[in-house]
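Here the complex is missing one protein chain, while the rest keep their positions.
And then chain A:
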Amino acid sequence: MSRKPISLRTELPLLIWLVIVWGALWRDFSPGNLLFGALIALVVARIFYLPPVELSGRFNVLRAVPFALVFLAKVVAASFQVIYLAVVKGPKVVNAVVEVPLRSHSDLMVTATGHVLSLIPGSLVVEVDRSTSTLYIHGLDIRDEADAARLRKEVQDTEAGLIRIMGTKAELEALEAETATASRKGATP
């Protein structure tokens, strides 16, 4: 293979995840079993080689916990909204396909944003344009331009949250500069 080997540090999250799955499936978290699981994880990662996921190297737990809670709350709220729409509106529901340009161009960030959005009921990623990192999102019950704008803002807020958790330093700085100008614009008029 012509690819350069991945460093152990890049691979570590994957290996830890594999060991956790191993332990969970055996229902046994004793040191011996985990050690054997780690051995198998190493062998599997060497043999079944995949292109490495390019992690940014930073992960903000303080941001991740509130994000996860907000995400869970959104899932609950939106689930009941979908129930309401299914029962009350049914065939008369009006939808939209909305184009949302993302800030980040990293595959991981686009994928993560798409995943989070798809998991919240009411939005579904229809198409992804990787070259411009634009998501095309099908939204349930989007009746007019104002609703579409709200969906667009929610998508970009979700991406901002993810950048704050695990974006690269450059992405984070760009985001902070953007929010700074936005708040200044909001203050002047």
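The criterion applied here is as follows: contacts are C-beta pairs under 8 Å (C-beta built on N, C-alpha and C of every residue); 3 or more make two chains touch, one makes a residue touch a chain; residues count from 1.
Here is the rule we go by: contacts and distances are computed from a predicted model.
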| item | value |
| --- | --- |
| Chain not displayed: protein name in its UniProt record ("Multicomponent Na+:H+ antiporter subunit G", "Sporulation stage V, protein AE", "NADH-quinone oxidoreductase subunit L" or "Ectoine/hydroxyectoine ABC transporter permease subunit EhuD") | "Multicomponent Na+:H+ antiporter subunit G" |
| Touch criterion as defined above, residue of A:12, A:35, A:69 or A:94 at the omitted chain | A:94 |
| Hidden partner chain, touching residue among A:7, A:131 or A:183 | A:131 |
| For chain A, residues in touch with the removed chain | 3, 20-21, 23-25, 27-29, 51-52, 54, 75-76, 78-79, 82-83, 86-87, 90-91, 93-99, 107, 114-115, 117-122, 124-131, 136, 138, 140, 142-145, 147-148 |
